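Note that one protein chain is taken out, while the other chains of the complex remain in position.
Letters are used for the chains, namely A, B and C, taken in the order the chains are written, and counting of residues starts over at 1 for each.
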Amino acid sequence: MADTIIGRKHWAIAEGYIPAWSHGPEPEMASHETACLLNTSNEDAQVELTIFFKDRDPAGPYRVTVPARRTLHLRFNNLTDPEPIPKGVDYACTIDSDIPIVVQHTRLDSRQAETALITTVAFPGD
Amino acid sequence: MADTIIGRKHWAIAEGYIPAWSHGPEPEMASHETACLLNTSNEDAQVELTIFFKDRDPAGPYRVTVPARRTLHLRFNNLTDPEPIPKGVDYACTIDSDIPIVVQHTRLDSRQAETALITTVAFPGD
Amino acid sequence: MADTIIGRKHWAIAEGYIPAWSHGPEPEMASHETACLLNTSNEDAQVELTIFFKDRDPAGPYRVTVPARRTLHLRFNNLTDPEPIPKGVDYACTIDSDIPIVVQHTRLDSRQAETALITTVAFPGD
Partner (left out) sequence: MADTIIGRKHWAIAEGYIPAWSHGPEPEMASHETACLLNTSNEDAQVELTIFFKDRDPAGPYRVTVPARRTLHLRFNNLTDPEPIPKGVDYACTIDSDIPIVVQHTRLDSRQAETALITTVAFPGD
C-alpha cells in the first residue's frame, strides 16, 4: 500500500507572515514559516512557489525540486531567488507542482519568550 | 503555472472569538482574529462576510474588496460597518466572493503573558 | 449571497482529549475542548454526537440543537447526558446532523501557566 501516490498539483496558503524577531537558540527556535512538501511518487517533483502581497505585484516564481519519495520542509526565510521575503509583512503563496504532492504549512513564532506553533494542511486546488 | 486560479466562492469559519484582553506591544501582539483572503485571479474579488452568533440574528454583510493578485489579511477587530464585533463573544462567519478565493483563519491570543496562535484553512463550500 | 447554505451532514474529529488540569481564571482559561457548530440555514439542526474511546464501546448519542442561522460552541466538558466524558483520556467523535452544518474543533490547554490553543476544521464526510 505504501506505493500509493497521494496529493494534488496546485495548492495555496492564504496566511503568510514571518515574525520579525525571535527568542531562543538558533536555528530551531528562530521564528520561521515552513511549507512542508511531500512527494510519494517515484519521480522528482518540480515545484514553483509564487508569493502574493497586499500592495505590490507577486514575487517569484521560486523553484525547488522535491526528489522522488522524499519530503522537503522549506523555510520561507531561506528563499532568496529571485528575492527574499520581507519579515513582518503579510503575504500568501501558491505552490504548483508538475506531479501530485502534499503541502502542509507551519509557523514557529518565538517573538515572546515561549514558542507559539501553528499548522494546517494547505488548500488543495481541483 | 503561476497563473492558476485557485479557490472557492463560498467559505465558512465556525470558530470565532476575539479575546477580550491582551498582553504585549500593539499592534503585533494585540489579541486578534484574522481572515486571510487570497485572490490569485486577474480580477478584483468582491467579498461579503456575515457574522453568526449564539443568541441573536446575524450581522452584516460586511463588504471588502480583494484586489487582483493580492492577499488581504482582514482583522475582525477592525470591522465596524454595519457594526463592530463584540469581544469575548462566540461567533462564526461565512465568506462569499463573486470569484474564487482562498480563505484561512488565524487567531493570536495574548490574554496571558505568552502568545497562543491557531490557524486552519476555512471550510470550502461546494 | 449571505443566504447560501454551507456544510455537510456528517463530520468526524479524530483527536479528542480534555486536559485534566488548568491554570488561570475560570471559565475562559479552564482547559476545555469545543466543537464549534454553525448552521447557516433557516431551519434548526438536530445534531447527534457519538464519542469513541480506545478500549471501551462508544458513548452517546449526545443530542443538541443548533437553531436556524446560529452558531453553537459546544464544550465537551459540559456534556453529561447520557454520561460525562472523562478527563485525561483519549477520545474521538462523530457529529451527525439532519441538515448541513459546519464543524470546527478547538482545544484550550492551560495545564501549564501559559495557554496553548489548537484548532482545525473537522473532517467532512461525503
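A few points about this structure:
Convention: a contact is a pair of C-beta atoms (placed from the backbone, for glycine too) under 8 Å apart; a residue touches a chain by one contact, two chains touch by 3 or more.
These numbers were taken from a predicted model, which means no experiment stands behind them.
Among the displayed chains, contact with the absent chain in the complete complex occurs for A, C. Screening A:36, A:64 or A:89 for touch with the missing chain picks out A:36. In the complete assembly, the contact with the undisplayed chain comes from A:119, out of A:46, A:77 or A:119. In the full complex, chain C makes contact with the omitted chain through residues 10-17, 20, 48, 50, 52-55, 57-58, 60-61, 88, 90-92, 94, 96, 105, 107, 109, 111-114, 116-123, 125.
Think of the hidden chain as still there; on chain A it touches residues 1-2, 4, 6-7, 24, 28-29, 34, 36-38, 40, 69-73, 102-104, 106, 113-121, 124.
Keep in mind that, in the parts below, only the chains that are shown with their structure count from here on.
Taken chain by chain, the contacts run in an open path, each chain touching the next and the two ends left apart.
Computed from the mean C-alpha positions, the centre of chain A lies at a distance of 30 Å from the centre of chain C.
Contact of a single residue of chain B with at least two other chains is seen at positions 113-114, 116-121.
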